[in-house]
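Dropping a structure here in structure tokens format, bear with me for questions.
One chain of protein is taken out of this complex; the other chains stay put.
Up next is chain A:
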Amino acid sequence: MNRALRPLVATTAIFALAYIAAIIQFPAMLSTRVLGNFLTDNAFLGIAAVGMTFVIISGGIDLSVGAVIGFTTVLNAVLIMWLGLHPLLAFAISLGVAAAFGAVMGAAIHYLKVPSFIVTLAGMFLARGGASVLSPDSIGIKHELYTTISKSYILLPGGGRLTVIGMIMLVVFVLGMILAHRTRFGSYVYALGGSEVSAGLMGVPVARTTILIYTLSGFLAGLAGIVFSLYTSAGYSLSALGVELDAIAAVVIGGTLLTGGYGFVAGTFIGVMLQGLVQTYIVFDGSLSSWWTKIVIGGLLFLFILLQRLVFSAASPRRKVFWKT
């Protein structure tokens, strides 16, 4: 077996074991209904996590995704309900704004030589604040397109529903995998995460790639915002609070190395599903309170970081990287 795939296998094995354990306790969890809901309920998280995967592989971090999701839901609602635009046009505008927002952050990270952490923190404040300035209150979205989309689904054998937003997430994951592993941009991202200096010397266009990575992350956060507004039929400035942390957790649990240069988009998918599993288990159990989700996710995060540490300190000479710009 390729040893580079070990963390991915470990994550998948843990997910499978956890799912089997959950099924033994609650046989009803083995149904396409539950699986369909996994996809629908975590669609926005999954889409944002794909963008986060690229950012983290490149050695950076994007704290603004949750805020961009919130901003996009509000922008969508304002464009559709107040300005009366067609939702498709509103989607295009929102995606453009979110992508441009990411591009500006990428440019700031590259040209101002500041850690991505602090630039995206500023982005987070700006997007959250901007959303509240647009509308501090929740705006309900009523449009035929919204009802049509939320009503249409593919019926899976066993009564499960594969909704449109679940499908969007799956498509994003497939495209993300192709982008990461089969394109030149993908190899640039990995090279950048390995070492920015060597990547530059090898001829990787560092400036363009950095800007594109954050543009991609912003674009996907915007898409996640649209999915979120479809999911809730509303725009609210405080929606998706703290989703950046869930996305980072999903990426890490999926086996991506936080120092950059190594990781899988497919692993992130398992990471998102594992978080969905924890939430669903807690709902099924009924006696456990919702705050256990946070504790279990924190515990899993710790476990996987520890695992990475052990696998990589055995496999390679020790690297000391604390901050990546």
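Here is the rule we use: contacts are C-beta pairs under 8 Å (C-beta built on N, C-alpha and C of every residue); 3 or more make two chains touch, one makes a residue touch a chain; residues count from 1.
Here, contacts and distances are computed from a predicted model.
Chemist: The hidden chain: which UniProt name fits, "1-acyl-sn-glycerol-3-phosphate acyltransferases", "Sugar ABC transporter permease", "histidine kinase" or "Outer membrane lipid asymmetry maintenance protein MlaD"?
Modeler: Spelling it out: the chain absent from the display is recorded in UniProt as "Sugar ABC transporter permease".
Chemist: Out of A:A108, A:V172 or A:L230, which residue would touch the omitted chain in the full complex?
Modeler: A:A108
Chemist: Which listed residue, A:I118, A:L145, A:M167 or A:V206, touches the chain dropped from view?
Modeler: A:I118
Chemist: Hey, which of A:V133, A:L155, A:L175 or A:A207 is the one touching the hidden chain?
Modeler: If we include the chain that is not displayed, A:V133 is the one touching it.
Chemist: Which parts of chain A face the unshown chain closely enough to count as touching?
Modeler: 61, 108, 111-115, 117-119, 121-126, 128-130, 132-133, 136, 237, 245, 248-249, 252, 258-259, 289-295, 297-299, 301-302, 305-306, 309, 313, 318, 320-323
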